[in-house]
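Quick one: structure below, then a few questions.
A single protein chain has been removed from this complex, and every other one stays in its place.
Chain IDs A and B follow the sequence of writing; residue 1 opens each chain.
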Amino acid sequence: MYETINPTDLKYVGKKINRVDSAEKLIGAEVFTADYTFPGMLHAQVKRSPHARAKILRVNTSKAEKLPGVRAILTGDELDYKLGMYVVDKDILAKGVVRYAGEGVAAVAADTLAIAKKAVDLIAVEYEVLPPLLDPLDAIKKDASLVHPDLGKYDYLAGVFAPQPGTNIAHHAKVRKGDVEKGFREAHWIVEREYSNPQVQHVAMETHVCIVVWGPKDKVTIWTSEQSVFLVRKLFCHTFKLPHNNVRVIIPCVGGGFGGKAGLFLEPLVACLSKETGGRPVKFYPSREEEFNLLPCRSALIQRIKTGIQENGKIIAQKTEMFWDTGAYADYAVNVTRATAYSCSGPYEIPNAWVDGYTIYTNKVYGTAYRGFGNVEFSWGVERHMDLCARITGMDPLEFRKINALKPGSLTLTGERITEHTGNILKCMEAVSNSVHYGEITEEEKDRENRTGMKIGKAVGCLQKAPAIPTNTGTAVVLKMNEDGTLNINSSGTTEIGQGSYTALMQIVAERMNFPLEKIYVSIDNDSDKDPYDWLTAASHGITMSGDAAILAVEDLLEKAYSIAAQALNADSSDLVNDGDGIYIKGHPERHVTWKEIAIGYTYPNGNSIGGPLIGTGRYIAQGLTNISLETSQGLPAWKWTYGSYGIIVEVDPETGMYNIIKVAGAFDVGRVINPQGVRGQILGGMVQGMGTAMCEGFIYDSEGHLLNPSFTDNKIPTAMDLPEAVDVIVVETPFPHGPYGARGVAEHPMIGFCGVLGNAIRDACGADLTHMPMRWEDVWRGMNHMESLDKWVRKGAAMCETLGK
Amino acid sequence: MLVDFKYFAPSQKEELLNLLNDKGEKAKIFAGGTDLLPDIRAGLIFPSALVDVKKIQDLDGISFSQNQGLSIGPAVTINQLLENTHVKERYPILIKAGKQLASHQIRNRATVLGNLSNCSPCADMAPPLLCLNASIVISSKQGTRQLPLKDFFIGTKKSILKPTELLERVIIPIDMADSRGSYLKLKRIKGHDLAIVSVALVKKRGTIRIAIGSAAPTPVILRDFDINTKFNDICDEAVNAIHPIDDLRASAEYRMHMVKVFIERLTKEA
Partner (left out) sequence: MMTITLKINGKTYTRDVEENKTLLRFIREDLGFTGTKEGCGAGECGACTVILNGKAVNSCLVLAVEADGSEVETVEGEMQNGSLSDLQKAFERNGAVHCGFCTPGMLMSIKALLRKNPKPTVEEIKAGIEGNFCRCSGYTQIIESVLDVTGQLPQRKEEVRHV
């Protein structure tokens, strides 16, 4: 919408506006779910399984029940509800069996946190320990023991997912495009390799946390740190078979989401505890260790790519297998498997493609959605593989990417035709390669190598992502004029999880309405009772879709307002224009009505009144998306694409494997920048989160399935000391016709692609050809010296290893 | 916190020693709390009394004299050490090591003596203090004894300190002032991390002294080397004196390699 407007004609969109929610956060007045307390509130704690796989023989709560101050105790057997985003495979508390070490087996609500903790200690659970299944490639074997023997009995979203009963496969995604075997026969080169990366956690600074009151007549109120009031409500009501009107979900400010808060997690358990106490408010605020070990993470991936390349360097065929290790429950992983299957080409044209993606159960912490929805994980392999292919063909990796890049006329893996509106990957590539002087080592860089003894390497790579959203994804925005002529925006489509889209939404409204920002107010909190519907704040589609709805809401409001103004001014609507003060006749500003005069209806001098409260509504639903075939993934699932490119300069210490990132250039085709400070923040933040995945993050288990790094002691994330020396943040603007002023969305993309490009730069610098992330310094050292790589996710050795302590 | 403990804040050393004597194993000295409180929170220890050393008026802070050298008391934080002029001018290796200990906030609380008495083989202050030939003063109701720091550590998280005893002071002799040297610490990121392996090296008057951390159950001090010893020979001895483990942080192989790299770089630097 309005995507062709010249930037010089824009007053608010494209301008740097300070975020409207900064001030409250800066003075410590912004209240997060973690901060809420209520009178009579009880505290919940969870008893967790020490075993990765075991039968629960007996749960003895008798001692805990006697502890003064304990108000409720629940075990799995008492809760007959099933949970699951797409495959309904989870119980609120483990029932009969535990499937991962850290899983909740019983829960307590007590007057104080200390009493709740004591009570949990007093609960005695007897287990029959079973050997855990930890490697997804073992789990997929024919004779593997089953994490979910009842998989065949579970409800699931039929037609979209295909769980395979009698196996550990929760979904098998397929892409079948063209004739891949023929393509391989015609190929001049065939390049095959395997890539992998472990489970990783979102590490939002605010853990998951919720407070629930299960009131009389099954009226439930939930305060929670999540990414959508409506999704929580829908999933909650589905689980407990309640009408939507019974459940009110409130999301105050969220201390980070990153995709980890896009579902239903603690709410059912806490709700049941509240119900058990007769409706007391119950709060569960997990510790950081529980966040790592009880709550979900991002699935691990093993990816095998086989590429056939013609003599002219063009890819003719590609076969990809992706083994997604989702841990104990499928949660979002089946959808990640589905969506990555049809995206895993990267932004390159694959004329003949065959993809098999598997969601595989193992006895580990379970995987949920994560920023990038699988793209961060597979783009590691794709970008590493593109460089390998280039090397084999003797082409420069950038040239290889250019000739294989998706261009207008290309077909994606699902058969979507790329047009000149889809985005400009070549321009992104060109921008970053210029920025890092790709293809040469400059004099300054040579000098640096000589001085430091470090080896410098460079690489350029690409990324793409479309939102993985249901075909009926929609949102609505309501605008309300206040009596004093100011405006309120009511929207839940951009739940504030750190991305700052509310400010951008205000800018869009201000622009379309020709109305000053100072007179617009948007509420940061979300409330399912009061807000208009939105699917979920995820998938980098928030500002795009809510922005569209907001434009339509403005147009609706203006239509109503002009109609009243026309009557008041004895004119026709087409004679009128408006600004922030009111509506007036073109060329005759003295003939006007102020917004204040019509905000709640217009009153004539004699007292007759017309109109009424001014409210504008706009709603938008994704246009033209189709289902994709379960057998081939052909169809149109992608509402829009955002392309991007990274150029990285790295220096590696040839003796130790330590490396510094000298420069990162990131270019993204964002369609239209709404708020440049916001876009910059997303790019800088996503890049560092990507760096964390690339450098140091990953779950490590012992051979019994215990998570060895459930805290910041050994689950490191980047600090301010870990930043690249220089960053170049670049945008390309190929307008998206269906986005507000052409905007696309860039929330996930800065995290995607980074890792593979860094891996390529490291190889360029020192020869270490790593195929597994994270690339720890020791891994680079081993790679340089052609040594055996370390255990990946699961360390050899039976017992929990002896740590050296702090 | 899981544990219900009583908090004591004695204002005199005698009071503290009496408390320790009475309570023995049930009491823990509370200095910076940066190791103690996480251990209590994690359910690793269950003291019934925490005895705060920070409010005691007659315990030493940090002092320097031409006779004694440098003396550091139990409430001296890492940042106080880093800000001290005598340390900066006379014992700079302590600055280089202290700066790498955790984060600024931790350094405002963690104490030098706490870092030692926690007895982690990763302790950042241990290798440089060992190189500086430090000795420690241990006090209890029964009296005071002084011994070389290298005799303090007997195992991972195990020192010779009895529950009734206070690590009262560490003394760095005057003859180690103005020595050259540095401390190299392997981490997993550039940000704050514990030592995966570490090497301190001090050169004075024709002698090289090297101590290695995170490569054995305790910090290890090698024998004195002549200043002209080739680093390869030093490495050979180092390799025999340490036995790093494989764990989730690094392999024994990499740790061993990095010890050698650090020894080479430190010997060439100073």
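Just so it is clear, a contact is a pair of C-beta atoms (placed from the backbone, for glycine too) under 8 Å apart; a residue touches a chain by one contact, two chains touch by 3 or more.
This one's a predicted model, so the numbers in the text were calculated from it and none came from an experiment.
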May I ask which residue of A:Ala110, A:Ala341 or A:Val688 touches the chain that does not appear here?
A:Val688
Just to verify: which one of A:Pro676, A:Pro737 or A:Gly767 makes contact with the chain not shown?
A:Pro676
Check each of B:Arg41, B:His86, B:Lys141 or B:Lys157 against the chain that is not shown and name the one that touches it.
B:Arg41
Identified contact with the non-displayed chain, of B:Gln12, B:Gln68 or B:Gln105
B:Gln105
Who touches the missing chain here, A:Val203, A:Cys297, A:Ile598 or A:Val780?
A:Val203
Please identify, in ascending order, the residues of chain B that touch the omitted chain?
1, 3-7, 9, 30, 32-34, 37-38, 40-42, 50, 52, 54-55, 79, 102-106, 108-109, 191-192
For chain A, residues touching the missing partner are 16, 18-19, 21-32, 34-35, 37, 202-207, 253-256, 258, 287-288, 427, 430-431, 496-500, 667, 673, 676-681, 683-689, 711-713, 717-721, 723, 727-733
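Keep this in mind: only the chains that are shown with their structure count from here on.
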Roughly how far is chain A from chain B, centre to centre by C-alpha average, rounded to an integer in Å?
43
Across the complex, what residues on chain A touch chain B?
114, 117, 655-656, 695-696, 700, 708-709, 713-714, 716, 718-722, 776-778, 781-782, 787, 790, 795, 801-806
Chain A-facing residues of chain B, complex:
2, 35, 38, 118, 120-122, 156-157, 188-194, 214, 245-251, 253-254, 257-258, 261
